[in-house]
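A single protein chain has been omitted from the complex, and every remaining protein chain is retained in its original position.
Chain nomenclature is as follows: A, B and C, assigned in order of appearance, with residue numbering initiated at 1 for each chain independently.
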Amino acid sequence: MEKESDPSNNWGRWGDDDERGALNLITADAVLRAVSTVRTGTALTLAVPLRAGEGPIFEGRAPLQHFMTRHGGDYAAGLKEKGFGFADDYVLVATHGTTHIDALAHVWREGAMWNGHSSNLVTSIGARKCGIENVGAIVTRAVLVDFADQYEASGDPRHAIDVDDLSAAVAATGIDVMPGDALLVRTGWVRAWRSQRAQVTAWPGLAPNCAEWINEAGFALVGADNIAVELGPSPRENDAAPLHARLVRDFGIYLVELLDLEAIAAQGRSSFLLSIAPMPLVGGVGSPVNPIAVL
Amino acid sequence: MEKESDPSNNWGRWGDDDERGALNLITADAVLRAVSTVRTGTALTLAVPLRAGEGPIFEGRAPLQHFMTRHGGDYAAGLKEKGFGFADDYVLVATHGTTHIDALAHVWREGAMWNGHSSNLVTSIGARKCGIENVGAIVTRAVLVDFADQYEASGDPRHAIDVDDLSAAVAATGIDVMPGDALLVRTGWVRAWRSQRAQVTAWPGLAPNCAEWINEAGFALVGADNIAVELGPSPRENDAAPLHARLVRDFGIYLVELLDLEAIAAQGRSSFLLSIAPMPLVGGVGSPVNPIAVL
Amino acid sequence: MEKESDPSNNWGRWGDDDERGALNLITADAVLRAVSTVRTGTALTLAVPLRAGEGPIFEGRAPLQHFMTRHGGDYAAGLKEKGFGFADDYVLVATHGTTHIDALAHVWREGAMWNGHSSNLVTSIGARKCGIENVGAIVTRAVLVDFADQYEASGDPRHAIDVDDLSAAVAATGIDVMPGDALLVRTGWVRAWRSQRAQVTAWPGLAPNCAEWINEAGFALVGADNIAVELGPSPRENDAAPLHARLVRDFGIYLVELLDLEAIAAQGRSSFLLSIAPMPLVGGVGSPVNPIAVL
Partner (left out) sequence: MEKESDPSNNWGRWGDDDERGALNLITADAVLRAVSTVRTGTALTLAVPLRAGEGPIFEGRAPLQHFMTRHGGDYAAGLKEKGFGFADDYVLVATHGTTHIDALAHVWREGAMWNGHSSNLVTSIGARKCGIENVGAIVTRAVLVDFADQYEASGDPRHAIDVDDLSAAVAATGIDVMPGDALLVRTGWVRAWRSQRAQVTAWPGLAPNCAEWINEAGFALVGADNIAVELGPSPRENDAAPLHARLVRDFGIYLVELLDLEAIAAQGRSSFLLSIAPMPLVGGVGSPVNPIAVL
């Protein structure tokens, strides 16, 4: 039996040693619920294409570098094929520098990250607790809500989606949200960025007051087509990312950022199977991901 | 209507400009077939954990490097939290240096890769054709066959699985293979490597004569828990990777290598939903992946 | 005996296999000549400081990334010192992305680089001929000329220093140029860049007609405080870097770019000992350098 709901956080809810947080909500039943949403067999990627040297990427992080270490030109220049020729490459990528998922080790407050694990466990050798390798495989039902047109209409580069907006939009889908579901929020920022009507210095997103409602609804992760899920820069002085602190640290809920929700939005579906598979990098504090929606 | 089967290759089968090869076989029906295999709601990852500086990795490729660019130690040393502290990191990874999928641009023969695209299109700026970004989202039914114990019993570090072994094992599953299915082959190499009974210089795998059968069976991809799906080093002089040449170049069939099939093998299931989501790196010739099995 | 001067190029002048070009002019006598210029014992660096993520750097090259792999924060977070604590770091740097020297393998024309070596020798594994490791140690006399104020006065972002300007300025130093000397040209661009009056898209520099004069004067290398020694972008259509082609490829003369000549210019000295020590990277096509002037 799970312990009684604690309004302040979920620490201890899945054991004092837990490093997976709200992913514990994605039970086998939750996976089957996701599977049951599949209708048409359409599979879509929700990641922005990755181009060397390009964004969108938050300031302070360097764009991906792509290095070819063998390729067709080598053979054109005289390298002999041994039955076949081949190409090889390396990528150097900021784990938070494109469509990505945050590890629970990504954030903390007052020296404590998710479940009270000390931020001192995250050092130059990586995260000894709550690293991205704890995620494993995510398969769950996604609930998609769309604020792209509201953002455009608002003319506000930091358009806020507050808890009333959010809860109303979820209610309007008619879906009975269940523990372990994923919440996907289309803010419209990627669309605007792509058409050069938005910058990485300001973006629409969830207001801080969404955190408790998201947790109470039982969502295991929240994704958005913006820099930080929450709106940015933060509306609160000296509180650079209040929703990160609440969702990731206090509730163990995962954030997926810089999603490309354009294709899925065009499908007119509010729920579908969502699959997310981060690199199992031991001690990583995030991972680029290519989330898949199956409709 | 698809053109008549050409025994020599699949070039032109999905159009002269095609860059996706046998992934074209993964129709909506194939996705729904995958979905219909799900029974228990168990989701497993099929990737080997990624640890900085460690393998398994083929010689000539450098192990992943993991760089933390902010972490708990910075705050311990005096950095002030602004409402929250955070960690950030970068990875430098050979795209073929852990569990990964080969792009069709990974290999060629006589200057031509899949569908006749010139290897000259793969240069220092990446692959202008058949790059990994063409993969998008893979969701299909997997058929798993297991030769791990045969490999161990053989005592042969380069134990060959030939077409008779393979076709018999697939037949023994009782599954009616359909176009677009994925073939997963447990050779036992990762198990042996992990217990230090195998090296990256020799590994069991599919024999060259499996290629045509795999294509005729309609598989869109083949994955294995070894370095190269095919056995290695190659049994043929001056033909370093005959199965790569046939499967990837001639048939447009994808290879997924260095899978960790230990957990899935323990489930006793021969078919399940398989989801693979490579990084959408424009021009990449491969990508690390974390394949997900849903049972 | 050296072969007769060939007005078109220096190929063969130091042997058909030569990979060092005009560095052959820096004989022991040339080194002693450099030593004899030293008066005050002042040693100055001529490199721009390297800051992670910053320039000046030519477009298309990514700024240096600096990764700490152990540091004081790790100990602050609990790592135990074993008699001493230490910090470690890595740099990822474009060899031409800061103050640097070009290897002779950096450029070619019509498939031939310095001394007729084929450009096909420069592939993904590096330069098999004329790589930066051939440079070894450079110690020679530098002759400094200064056009910074002319550039500023001209108001022309691509202020050209032509052969008459150059030869007059060298003559005005009163120095009897000898084979193996280094020519250093202060264009004023770094000064302007630093005070945000210049961009990396246009810069003052030597005009194409300087090449033959430089070669005839016997200079072994030419350095400047701009992007490319020669002015840029090129004044010639379809000839992106005419001086590179002449100096490096035809004459085997080395180029050193993005020098910081501010401190040395303030010394009022026209000649001094110059020491340049590239990384001995086998197959590299350039190297960051920190040239030293000894006055």
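In this text, a contact is a pair of C-beta atoms (placed from the backbone, for glycine too) under 8 Å apart; a residue touches a chain by one contact, two chains touch by 3 or more.
Everything numeric here is computed off the predicted structure, so don't read it as measured data.
Novice: Which residue among C:Leu25, C:Val48 or C:Val256 touches the omitted chain?
Specialist: Once the missing chain is taken into account, the touching residue is C:Val48.
Novice: In the complete assembly, which of B:Thr37, B:Thr99 or B:Thr123 touches the absent chain?
Specialist: Looking across B:Thr37, B:Thr99 or B:Thr123, the contact with the absent chain belongs to B:Thr123.
Novice: Would you write out the residues of chain B that touch the absent chain, in ascending order?
Specialist: Here the touching residues of chain B are 53, 62-63, 65, 68-71, 73-74, 77-79, 92, 119-125.
Novice: What does the interface between chain A and the hidden chain look like in terms of residue numbers?
Specialist: 65, 67-69, 71-79, 90, 124
Novice: If the missing chain were put back, which residues of chain C would it touch?
Specialist: Residue positions of chain C that touch the missing chain: 26-32, 35, 38, 40-45, 47-52, 61-62, 64, 66, 68-69, 71-73, 75-76, 81-97, 105-111, 118-127, 133, 136-139, 234, 236, 238-242, 244-245, 249, 273, 275-286, 288-294.
FYI, only the chains that are shown with their structure count from here on.
Novice: When you draw the chains as points and link the ones that touch, which shape shows up: line, ring, star, complete, or other?
Specialist: complete
Novice: Averaging only over C-alpha atoms, locate the centres of chain A and chain C and give their separation in whole Å.
Specialist: 46
Novice: Indicate the residues of chain A shared as contacts by at least two other chains.
Specialist: In chain A, residues 62, 68-69, 71, 73, 92, 119-125 touch at least two other chains, as defined above.
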